[in-house]
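Here's the structure, in structure tokens; my notes come after.
Apart from one protein chain that is not included, each protein chain of the complex appears where it belongs.
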């Protein structure tokens, strides 16, 4: 075991930190420009094999990037596009997926995985969205919700039920019959609800195959969960930093409120919650290459604990900031909002505990 | 609603407080003498109708008595004998039960309900103990555990399975074929594990009847749980008092440790836990006369919350006492032990939450 | 001792419930149940209905519209109002400034203010907190300098709920220096239309606009708007804080939220983990209901200041609302991900947010229950010191 980043990782962490903090300092900056910055720094290709046009980064590298992203409250949908949809494309392989991946890495096309459907909570493996193939192409009907990273230019990867099992279809958002509603997320970003009504796409738009798709998607989602855990750790770390700063500055009854023991102990509890979350994130990342059953349990356990830490740290940070923490202007509230979204993303605490328990651990 | 004791209740509370504190001051005093004191003060007859030789006290009166008992860490098995077994006798009625009850009230005979069996946790309604009647009498075989209030002179009320349902048999502990092992409870009292091997008792030893027994026992147990809740509230109250005293006396770093805010807040949390426990005890007591389904849910909810408060208050009291709390000599530890026993008695927190949830609340 | 509700109390509850459901329009109660912010006009409409029934100010002197109801009945009333989804009578009016004017105001002030306050014809907001004087209220700095028949008032108030909807503000101001910090504080009523007052919104993380900063730049306030005596403001504020606490635990509000959890959670109600969280919340609520009644039944003269045990209601009640909000959020599942809200929410009337957004807002906004009105840390200080007697020697 060795938790020290090597020289290359230190460089990577330092440069992404600089970039993300720059982006954060200009919140209204052009998202297209920011996406180009990601590409130029090699982040879009980071997690992909060199054979696939990527940079051959390891899961550990992604973890460092996502911690920095979390600390800086990154706005561009890098995790959804590159770390979830992108990795699914790489794992699926085949010409359609490879071409899409190449465009994604080049920054010329965005992809997003349409995982969830109305009324099914976090279940994605038995979609109500149905697809039929008539030889020439696919006809797709159904609804998807909460597609992060999607806009009207995106290629949506849609799981759909067919008689042969779970298909994965690449549907450009502009396809006729696809209606998209862009809605605000609780942390002020955008996500799409999507309806397909007899949307027609060519036969070649299929990626993966019914036999492998559930396993491919599960692996991609687990990777994205580990990345979300790292993002949460980064966000919690910064939020604790903001809180400690505030405790040192804010005065009441003639002294800095950071001198009150009850508040000191709360901050210590936040620190412990974050350190335990960081450890579970490390565990999840270390297990991403393990056999699927072990990987899934490790990732679910990690998300459950990171979620619990996040809810505690987020709520207590607001508490320790007092009224200031409730204002939209002060950054603490935005971190709390982001953490709230990330807790929900890919399954809340109860969902992941259920997975751990069903596995008999 | 009116939470103020009336004049008579104030008098009762004051005199039992005096008696129990006196008993507590002489821990090695003669238990026979103490039992006589209970009788002389009218406590043995307190909860029973005047028609049955009792004093016609209300549940509220019992609550006041049990709070005082809890505060003083009462040692004699008053709750097990009078409030559980005694009330079951009264509810069952009939000559055998009435005669036993009269002797119990007179202080000449002790009765105890043998509720639990090995390996069945808190289930008492389907005993493995079996009884057969041959016209002349009953033959009883089986094992009972953790019978509080029992000694070798006690008449044991034993639920037993027969072809006709659940019988309730009054078995003198001295009956041939009854083996009794007296074991220490974790709070330093005694409880009995009992084995009956073909123990013969007369046909008249039956009380209640199979059609009513489950309901009778359930009602008696619910009453005893409400009494245990009151005892726990009294014990927690005193334990908090001991803790607050200690915080004011014990000095560290040149000041009383009660001036540390983190410890003050812990004490405030203990106070809140106790007040909520007291409220649920009131709720349970107020519902003892309600229809069985409502009564059982109210009592289970109360025990669950009182248990949770008790675990928190007990553990934190020890924590705030530091090493002193761990010593057998200092009283805080004895209250912690008592509370631990009472949490377990009649079902732990999970058991009662299950009851509440099964009722669909 | 009578540990349950009496027959009379049960009848009273049933009557209140029936009256509220019959008289308060469903559109209002529905919006409240859905946690949507209400248009000002709806709040006024609801309070006038309550006032007509004697439900707005039952704790006031009978001469000014009060009723001779026991504290337990008043608590039942408050619980039923919340539970039915009827907006509470505006607390700044009925629970705070009204009783202060009734106790310490001049006859002219009583006649001028009490009836419209009860009926919400006049809307008051509360000007206590300042930047740097939140929990430590005595360090407030907003100054009122007497000049003939006016005060000239300058300074700033913050966290002022509904200042943008209000007609008047009651303020603690500093009219004297020296002595201990809480001496030299006076209690002023100020018409918000007076020149020199500027109200700036504070946007909050729930996406709404409830809170404001209020700036006073050389504002002329007639001396007749001084309540009681100059320099006694701290006493009146203490009196005010000792006022009607019958709904301090927010029992009815939590009841309404948990009912909503059951409506929305669907299959989650069969999930053992979620179910257990809900079970605990239900049990906590039952305990709180009784604790609330116990504190309420222990009636104290208002001059005794707040009963320190109300701190229990404040802490536990707030935590329960937060727990319930968390259950609502989690009930949404991934649907919450598209249930955000515009960064600057539109002004009233409420529109543009669906039911889901209102729940996400409620989750964020519920953090306030442990912050405003004396943070939970302050409440625990009070419990430790005033109830347990800790830390006095140190």
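Note that the chains take the letters A, B and C in the order they are written out, and that residue 1 is the start of every chain.
Heads up, the rule we're going with is that a contact is a pair of C-beta atoms (placed from the backbone, for glycine too) under 8 Å apart; a residue touches a chain by one contact, two chains touch by 3 or more.
Here the structure is a predicted model, which means the values were calculated and not measured.
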If the hidden chain were put back, which of A:6, A:40, A:153 or A:329 would touch it? A:6
For the full complex, which residue in A:15, A:98, A:190 or A:264 touches the chain that was left out? A:264
Can you name the residues of subunit A that touch the chain not displayed here? 1-6, 9, 60, 240, 244, 247-248, 255-256, 258-259, 261, 263-265, 267-269, 271-272, 275-280, 282-283, 285-287, 301, 304-305, 353, 356-357, 361
Missing-partner contacts on subunit C, residue numbers: 272-273, 276
In the full complex, which residues of subunit B touch the absent chain? 116, 118, 121-122, 145-146, 148, 183-189, 191-193, 251-253, 260, 262-263, 311, 315, 318-319, 322-323, 325-329, 333-334, 336-337, 340-341, 344-345, 348, 350, 353-354
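Here, only the chains that are shown with their structure count from here on.
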Cα centre of subunit A to Cα centre of subunit B, whole Å, reads 54
Length of the line joining the C-alpha centres of subunit B and subunit C, rounded to whole Å: 43
Note the residues in subunit C that touch 2 or more other chains, in rising order. 377, 380
Find every residue in subunit B that makes contact with two or more other chains and list them. 261, 264-265
